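Report on one structure; see the data block that follows.
Partial view: only certain chains, each at its native spot in the assembly.
As written, the chain order gives the labels A, B, C and D, with residue 1 at the start of each chain.
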Amino acid sequence: MLSLVLPKGSLEAATLDLFDAADLAVRRGSDRDYHAVVDDPRIDRVRFLRPQEIPQYVEQGLFDLGITGRDWITETESDVVSLSELQYSKATGQPVRVVLAVPMDSPWRSAADLPDGVRISTEFPAMTRRFLDQHGVKAVVVPSYGATEAKVPDIVDAIVDLTETGSSLRKNGLRVLDTLLTSYTEVIANRGAHADRQKRAAMEDIVLLLGGAVRARRHVLVKLNVAAADLPAVLALMPAATSPTLMPLATGEHSAVEAVVPKATVNTLIPALKAAGGFDILELPISKIVE
Amino acid sequence: MLSLVLPKGSLEAATLDLFDAADLAVRRGSDRDYHAVVDDPRIDRVRFLRPQEIPQYVEQGLFDLGITGRDWITETESDVVSLSELQYSKATGQPVRVVLAVPMDSPWRSAADLPDGVRISTEFPAMTRRFLDQHGVKAVVVPSYGATEAKVPDIVDAIVDLTETGSSLRKNGLRVLDTLLTSYTEVIANRGAHADRQKRAAMEDIVLLLGGAVRARRHVLVKLNVAAADLPAVLALMPAATSPTLMPLATGEHSAVEAVVPKATVNTLIPALKAAGGFDILELPISKIVE
Amino acid sequence: MLSLVLPKGSLEAATLDLFDAADLAVRRGSDRDYHAVVDDPRIDRVRFLRPQEIPQYVEQGLFDLGITGRDWITETESDVVSLSELQYSKATGQPVRVVLAVPMDSPWRSAADLPDGVRISTEFPAMTRRFLDQHGVKAVVVPSYGATEAKVPDIVDAIVDLTETGSSLRKNGLRVLDTLLTSYTEVIANRGAHADRQKRAAMEDIVLLLGGAVRARRHVLVKLNVAAADLPAVLALMPAATSPTLMPLATGEHSAVEAVVPKATVNTLIPALKAAGGFDILELPISKIVE
Amino acid sequence: MLSLVLPKGSLEAATLDLFDAADLAVRRGSDRDYHAVVDDPRIDRVRFLRPQEIPQYVEQGLFDLGITGRDWITETESDVVSLSELQYSKATGQPVRVVLAVPMDSPWRSAADLPDGVRISTEFPAMTRRFLDQHGVKAVVVPSYGATEAKVPDIVDAIVDLTETGSSLRKNGLRVLDTLLTSYTEVIANRGAHADRQKRAAMEDIVLLLGGAVRARRHVLVKLNVAAADLPAVLALMPAATSPTLMPLATGEHSAVEAVVPKATVNTLIPALKAAGGFDILELPISKIVE
C-alpha cells in the first residue's frame, strides 16, 4: 500500500541494518540494484535513490514514505511530514551539524562579521543563501561537489559543510563560526498520503517497528534472583524509567527480577546489583522494545 | 559412531553456519581441508565432498549421513533415506528449481514442442534425458561445466539449469518452459545404517539439533506484560500454532506473557499487540527451538 | 581514577572484543592510535603498548592496571598483583605454553641431557637462562626476533618458544622436551594502587565485568516447560553446577524451568531433556553472567 | 612558476599514471590528499579538485593550468585556452559522449519530438537546457546526482547522460536519441597566464612531455635485420608517417632497420615484414616519443 524510498550511499548500509532489525528486511538482487522488496503487507514498492533527491520525490508524491537527512529536507525546502528521527549509532551525543566554518586565524567572530563579497563553498547553496540573507551578508556562494573543507583558503574564504566531530574541520585549519542546522536522519511522508487514514496507520506501524529496533540497540535485559530481604535494595538501584518485573520463584523465599536497562549503565549497575545481594545475574541481548 | 559427509562449494559456508548454530561446530585446519571433526560423541568422521558425488557415496555406504541437494539425488537416482529438508535461508518462498529454459522469442510453448535434434546444454544430463524421453523429444544433450545460461543461442538451442529467482535467465534473454524439479538441501542417510537402531537414534538427535537451529532462525521470543482485562484480546492475536506461557506477576493485576512466534509475523504482530493493550513488549533472539 | 594499559599486537583485537562485551567499550580515533578512552567512571586513561613492556610499566606505577600474558610477566620478573586470568577463546583445553623443543630425531630425553655449548634460540632469554641454570646446562642463548621454530637445525640446536597446539613445532620437525611455563592472558595491577582501598574496589568491578563477559561466551540459557510428573527427571539431567530456576505457570500442572548451562553440553543435553519429557525447549544467547 | 589543478575521482588514477610516465611524478602524503608536489622546476603548486569545478577555477585564474573533461568545460561555459586533448586509454575509437537517451519503446525519433513538459534527469542541466532551447522543447530538467540511467521511466521520461559504449544505457532499456557533445580529457590554461611568454613556454614543455608519454603508449620500436636485396620491400611496408633509421652492419651485406610504429599496426606489420625477408625482428617498449 505504501511506496518507500531509501537513501543510496553513505546512509545505505546503516538503513538496511535498521530495517533488518525492525523485521522489515529489504531484499535486492544485488548491492547495486535500485529496486527492492520488503516482505510486509503495508509496503508494496521500495526504491533506492540519492538522499539529496528524496525530499522532493516524497513531496511530489512519487513515494509515500522516505528516509533521508534533515539537511536535504531543509536545503530543498520540501513540504513533507516528518514522522520520526532515527538515531542510528549507539553512541555519541553529538549529532551531525551543518556549520559555517572559517580559517582558524580569521578575524571573524560571527556570521555578521563576514565582509561583502566573501566566497563560500558549500553543498547546500540554498540553505546557505537563506542563512546569509538573514545576517545581511552579501556573499558569493560557490556550489561544491565534495571535499568542501579542503577548498579554504585558496578557492574560497569560508565554507558551509556537514560535520560530526569537527575533526576534519580542525585538520583543515578551520573553526566553526555558526551552526545552520542540526540534522538527524528522519522518516518523512507525503502530505496527501499522510492525510489518508489507512496509509497513516500503516506509516505509524512502520515507525513503531523502526523505533523499537533503535531503542533495543541501546538497552539490554537484566535478569537476577534475590532474597526477599535484599529485594528493596536491588529495586532501588534500577534506573528511574525502568519498571522491573517481579516473579515469585517456586523455591519460596527468592524472587526473580527482570528489567530492561540502558546498555550505557550496565558497567556500574551490575557490580552494584551484586553488592546489594543480587545473584545469578544475567544480561541478555534484545531485538526490539515497544513500550 | 556416525560418519558424515558435507557439501564442498556453494552450500559449504551455509552448512558450517548451521552446524555451528546447532552446537555441532565443525572444526578444520583450514578452509581448504577436506577432513574435519565435530565435538560430538555421535559423530566420529567428517568429510567434505562435491555435492554431485555425495548421494552415491551415501548409497554405497561410504558414509552413514550426508548433506546435499535434491537435484543431485535425482540426477544420480541414488537410493538413500531422506531424513529432513533443511531450509537454510531466512526468507524467499521461491525454492531452487531445475528448469528447461528457451530464448524469449522462440516459438515453443511446452517441452513437447521442441523439434527433433534440438541442442540442450545442462549440468544435469541424466535428469534431462529422462525428462525429454517422457515428452517424446529426441534431443542432443550437451553436458555443461558452467555458465550454461550464456550458451544460447550460438552454442545450443535451450538449456536445463538451476534457477532461484529467474533473474539470471532473464538477463540472458531466456524464459522458463517447464520445471523438472524443485530442490531443497536434504539430510540423507544410508539405508543399512538407518536400519541399525542405535545409529538411527543418533541420526535423529542430529536432525533434532539441526532442525532446532533452523527453526530458531525463523522465530523470535516475544515477551510482554498485559492487564487482566486485556489478556484475552492479546492471546487471541497469537499465531495459531503458538502456546504462550503465562506467568502471574508479583504486582497482582498484570500478567507476563511469553510466546515464540514466527519472525515473519512480527512486523504485523507487535503493532497489533500494542493496540490490544500489551506493554513493555520485548523481542529476543533465539538460538534453538525444540518443541 | 584508574589508568589502564592494553596490549598492542596479536592480543589487541580479542582484548577490544572482550572489553566491548563487558560494556567497557574502548574508543579510539583510529586503529593505529596509542591512546583511547572508555566510557566508565572508574577508568580515566587508556594506553596501548607492546605486551613485552607492560609488566615493567605496571610495576613502576606508570599504570594502575594492565592486560598482558603471563609469559612476559615471568620473562621480566615483574613484581605485580595478578587479579584474574582471562580465557579469551571459546574452545581448546590447551593453554599457550612456553616450551623447550628439540629436533624429532635428537637423542635428548630431558633438559638435563643437553650438552654444554648447545645453541638455543628464544624470544625469552632471561626465562631460558634461569631454566637452564636450574638444570645445570651451560648453553649459548641466542636472542630471537621471530620465526624461532624455523632456525633448527642450521642456526641453533634447540629453541624455547610459545606453542598452542604444537602443530607449528611438528611442521618444523621439532618435539617438546620440557615445559617452562603455562601462560594465560592476565589482568595485572600495580602493588601500590592495589593497596589503595578505593582503587582496589574499582579494579574488582572491572574484573567482575570482564569475567562476566568471558563466562557468558561459554554458556547459554535453556528454558523449557515440563509436566509435574516429569520435573524430577528433567532436573536430574541438569549439569551439577547449575541452579535451575523454577516458575509455576498460570496453567496449573506445568512448570517453567530456566538454567544457564555450558554451551559445550547442549548437543547432548537438549535431546536428553526432550526424551525426559521437556517441551517447548528454547536456547537463548547470553551477554554476561555474574553469579 | 605554474600552478596546476588535477581531477579528483574517476580520472584521477589515469592522470597520475600519465604524469608519472611523463617524468612529472606527482607525490602526495596519501591517496586522499588534495595537495601534492611535482619535482619539476616549472610547477610550483599542485591541487586536486572535482573535474566539475576545474574549468571555472582556471578561467578565474586560481590556477594557470588544469586537466579536466570537455563535458564540464561546456557545461560551465568557461572561457579557457585548450592546449591539448589527452587520449588516456590505448584503445577504443569511441570517445565519451553526452547523449540524450529515451526508452527503447518510446515513439520519439528526434529531440524535437519530445512533448512539452517532458521530464529529463541529468548531471548536465545547463548544457541540457541550451540544447533543448535550440530544439524548441519545453522540458522539466531534473538535476541528477548519480545512477541517472536507472531513473527511467518511473522518475523521469528521458535522460541526458555520459556514455562510453552505450551498454549501460541498453541494460536499462534506453536508446540514444541525439548526441550533445563528444568529450575528451583536455589540458586547459588560463587566458592571462597563457599570454605571459615565460609561462606559455613552460606550459608548452609540460604539454610536450605529456604528449610524448601518451604517444609512447600507442607505439613500439621495431628493429630488424634485412639483406640489401629485400630492403626496398621492407621499407615499403613501413607505415606512411614512419621515418625508419637505417644502419649499416659490420657484416657487410645486411642492414639494421629501426622504426617507431603504431602498436595497433604491429599485429599485421610483423607477419608482413617477415614475409618480405626481415629477420631477427624485435619489438621493444617505449617510454616517450618526441618528434
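By definition in this document, a contact is a pair of C-beta atoms (placed from the backbone, for glycine too) under 8 Å apart; a residue touches a chain by one contact, two chains touch by 3 or more.
The structure displayed is predicted, hence computed values, not measured ones.
Undergrad: Enter the number of copies in the whole complex; the displayed portion holds 4.
TA: 6
To be clear about the criterion, only the chains that are shown with their structure count from here on.
Undergrad: Validating interface symmetry: for the copies subunit A and subunit C, is the fraction of residue numbers used by both over half? Same or different.
TA: Different, since most residue numbers here occur in only one copy.
Undergrad: Distance from the CA centroid of subunit A to that of subunit C, rounded to the nearest Å?
TA: About 38 Å, centre to centre.
Undergrad: Express in whole angstrom the distance between the two chain centres, defined as the mean CA positions of subunit A and subunit D.
TA: 43
Undergrad: How far is the middle of subunit C from the middle of subunit D, if each middle is the mean of its Cα atoms, in Å?
TA: The answer is 60 Å.
Undergrad: Going through subunit B residue by residue, note those that touch at least 2 other chains and give them in order.
TA: 247-248, 284-285
Undergrad: Thinking of each chain as a vertex joined to the chains it touches, would you call that graph a line, ring, star, complete, or other?
TA: other
Undergrad: Write out all the pairs of touching chains, ordered by chain label.
TA: All chain pairs meeting the touch criterion are A-B, A-C, A-D, B-C.
Undergrad: Which residues of subunit B touch subunit C in their complex?
TA: 22-25, 27, 29, 39-41, 205, 208-209, 212, 216, 221, 243, 245-248, 255, 260, 284-291
Undergrad: List the residues on subunit A that touch subunit C in their complex, please.
TA: By the definition above, subunit A touches subunit C via 91, 167, 220, 225, 247-251, 256, 263-264, 266-268, 270-271, 274, 279-285.
Undergrad: If you look only at subunit D, which of its residues touch subunit A in the complex?
TA: It comes out as residues 8, 34, 47, 49-50, 52-53, 57, 62, 144-147, 150-151, 154-155.
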